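Let me begin by handing over the structure; questions about it come next.
Only one protein chain is missing; all other protein chains are in place.
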Amino acid sequence: MAKYPDKIDLYDDRGRVFASKVPVEALSPLRNPAIQKIISYVKQCVSVNLEGIEKALATGEVGGKWCIIRGRSLKLDLVKNAESIADSLKNCLQVTKDDDTDVKVLKGGKHLLVQVPAKRLNAGVEYTTGFTATAAALCCTIVENFKVNIWDADMVHAAVWGRYPQTMDPLGGNVSSLLSVPQQNEGMGYALRNVPCAHIALITKKNAMNAAALSSILEQAAMFEMGDAIGNFERMHLLGLAYQGLNANNLVYDIVKENAKTGTLGDVVVSTVKRAIADGIIKPLEKKASGYTAYTTEDLNKWNAYAAAGLLAGTMITCGSARSMQHCPSVFIYFNDLLERETGLPGVDFGRVAGTGVEMAFFSHSIYGGGNPAVFNGNHIVTRHSKGFTIPCVAAAVALDAGTVIYTPEKISGTVGETLSEVPELREPLRYVNEAAVSIHGGI
Amino acid sequence: MATYKPQYYPGSTKIAKNRKKYMDPSYKLKKLRTISDDDLVKLMGHRVPGEAYKSVHPPLEEMGEPACPIRELVEPTPGAKAGDRIRYIQFTDSVYFTPLTPYMRAWMGHNRYRGVDIGVLSGRVPLEARERDLEKVAKDLVETEIFDPARCGIRGATVHGHALRLDENGMMFDALRRFVFDKKTGEVVYVKDQIGVPLDKPISVGKPLKEEELREMTSEYRVDGVPFREDKEMIEFIQRLHMLRTEAGFDPNKVKGI
Partner (left out) sequence: MATEKKMFLEALRKKFKESPEEKYTQFYIYGGWKQSKRKQEFVEWGTKLAKERGIPFYNPDMHLGGIPLGQRVLMPYRLSQTDIYCEGDDLHFINNAAMQQMWHDIRRTVIVGLDAAHMVIQKRLGKEVTPETVNHYLEVLNHALPGAAVVQEHMVETHPGLVADSYVKVFTGDDELADEIDKRFLININKEFPADQAAQLKAAVGKKIYQVLRMPTIVAMTCDGGTMSRWSAMQISMAMVNAYKLMAGEAAIGEFAFAAKHAEVIEMGTLMPWRRARGPNEPGGVPLGYIADMCQASRVKPEDPTWVALEAISMGAVLYDQFWFGSYMSGGVGFTQYATCTYTDNVLDDYCYYGADYVKKKYGGFGKAKPSWDLIKDVATEVTLYGLEQYERYPALMETHFGGSQRAAVVAAGAGVAVSLATGNCTAGINGWYLSQLLHKEEMGRLGFYGYDQQDQCGSANSFSYRSDEGLPFNLRGVNYPNYALNVGHQSAYTGIVQAAHSGRSDAWTTNPLIKIAFADKDLKFDFTHPRLCFGKGALREFMPAGERSLIIPSR
């Protein structure tokens, strides 16, 4: 039985209907098999920069910027031997022959995409297993396959793990995961929010709809993990994921299309309000002496979802027309300011997106902060305030940038984004989540 | 549905109406002065008049774009198409009856212009856009009724002045003295560009508007003009918004029909 009455139509990233009248819970991270798979992949999939390890060993440059250890170098042909390393690594990681371990050789042996078997994660409580198992197995593989002796193994460790454990994280290492070490999480349940938008944009190959979708999936799944999407608050997050992240009822796409050629952010606000009135989500409450009509709603959660979809559309129009990511915090503040003044109803996440925009504008534009939107994620003290409704828009903005920044997503992401774009469910989440939602439709 | 018309802004007073007017993109801003394209370019100081636009990336057509349905739908601005750098114009607006307040610049700007990045602080408002798009927007911002030569400043840095008393000529304070009052002509003249680099020739931005004109045009509530206290509709609007946000934070399901 469905907990909530809401049914939605599913659309793809090009505004084509995929299925109708699907219960919104079919998109829940608690139910949707594709979302669960995506979250598993985030934990299981790890990127290895084999070329980086080879270079680090050859030069003695390990453990962080400008740490060059004199007299310590090792010439190992790792890239050339990537296939055999991959085989050994797989053997090392595999628990049983039929498990889901996988090691793919990419870019002629420069990179490896490793999928650590779920069985290893299931035998522990921390998501770091994906990273630790890969890094450790890789050290074993290199030491064994290349007969590294007792005096040199520490350099292999440093080339793989970086400066860890003198540092909390693998500083300067060559194994990377989407997730950061737990100490770097802002609070309980924040792990999935600690993924920079640069990674998201690259994983989804800069398809703005999929970037927003993947980001929304991670953010809203985090809301369940943080304890936010539960009880009185669950439906708000489910609707937010559906309408903002996954283009339910084609709302995002329709509003973008309506304003694609000449629309301003203000026009997007108008389109959003129009649609909310047409769909019966909001209605006039009273007409004031000035002639101004204040609106009300019987379903604030749905209004929030519409507003969130409008916000993403507004980002796509503003950042899309300028082909620039830096505009997004301005959108977060002023889309909401305009929407609130247009209707008298609260903006997205009831002021929290506007607040996040205020700080993000500051931090992305001034001496106190630092970084273009590509470095932002939901785990930062600037951005954590909105519970899942801001970062998908940042991801879309980053995807739409034509190259206006010096620290590009490619520079920030390193190998991770590119490598993980090999995983279809991560690259095209809209498609797989829609399919999975339809597959479990009857179950709900 | 048919009856819905954008309303932009609530409020019952003249100030609220002025705000609504400037925010409504169908209202054509009155042109009050002419600043030549070259002078505007000099005031902003990003390029020399006549110089080609510098680019931050190749033109979109040359570089090709990733397969993205949104990029296919959304028309890039001319500056984005060409790969222009993103540059800025920044304004300081005095608290003394200027046409626009800082937030008004953002609300109006996002209603009227496409692809702009506007930030708001208490004493300055940067607007960033692709350079050729910026120049178009800047023209509106300087030539029309929303700019007063004496009480609005075009300032890149050291913007200090919005809250200070006015000088003996009614000019807003500017530590860099980018603009001066020419007593002979009665006009305000810029002798430095917005970041404070001296200009080769002064640029006049015209005569300051009269106090009584400003009081009519302003979007600033003031106790010595139209006090906010008198706009009960506006006060109640904000009180309700705050109450709705607060109640929604407590439990969004309970906010129904209020």
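For reference, chains read A and B in written order, and residue numbers begin at 1 within each chain.
Assume a residue touches a chain if its C-beta (ideal position, glycine included) is under 8 Å from a C-beta of that chain, and two chains touch if they have at least 3 such contacts.
It should be emphasised that the depicted structure is a prediction, and the values quoted were computed from it without experimental measurement.
Going by the touch rule at the top, give the shown chains the omitted chain contacts.
Looking at the complete complex, the unshown chain comes into contact with A, B.
Going by the contact rule already stated, which one of B:127, B:188 or B:234 would touch the omitted chain in the full complex?
In the complete complex, the chain left out is touched by residue B:234.
Which one, B:14, B:155 or B:245, makes contact with the chain that was left out?
If we include the chain that is not displayed, B:245 is the one touching it.
Thinking of the whole complex, not just what is shown, which of A:257, A:323, A:365 or A:427 touches the missing chain?
A:365
Would you indicate which residue among B:77, B:90, B:111 or B:219 is in contact with the undisplayed chain?
In the complete complex, the chain left out is touched by residue B:219.
Kindly note down the residues of chain B that lie in touch with the hidden chain.
19, 95-96, 100-104, 119-123, 158, 160, 162-168, 170, 173, 175-177, 196, 219-224, 227-229, 234-235, 238-239, 241-243, 245-246, 248-250
On chain A, where is the contact patch with the chain that was removed from view?
Against the missing chain, chain A presents residues 168, 183-189, 226-228, 233, 346, 349-352, 354-356, 358-359, 361-363, 365-366, 368-369, 380-382, 384-387.
Basically, only the chains that are shown with their structure count from here on.
Approximately how many whole Å separate the CA-defined centres of chain A and chain B?
Each chain reduced to its C-alpha mean, chain A and chain B end up 34 Å apart.
List the residues on chain A that touch chain B in their complex, please.
Per the stated touch rule, the residues are 13-15, 205-209, 232-233, 235-236, 253, 256-257, 260-267, 270, 273-274, 277-278, 285, 288-294, 296-301, 304, 316-318, 320-324, 326-327, 330, 333-335, 337-338, 340-342, 344-346, 350-351, 361, 365, 396, 399-400, 402-404.
In the complex formed with chain A, which residues of chain B make contact?
Listed in rising order, the residues are 1, 4, 6-12, 16-17, 23, 25, 56-57, 60, 63, 65-71, 73-77, 79-80, 83, 85-86, 103, 106-107, 110-120, 126, 128-130, 133, 233, 237, 240-241, 244-245, 248-249, 251-253, 255-258.
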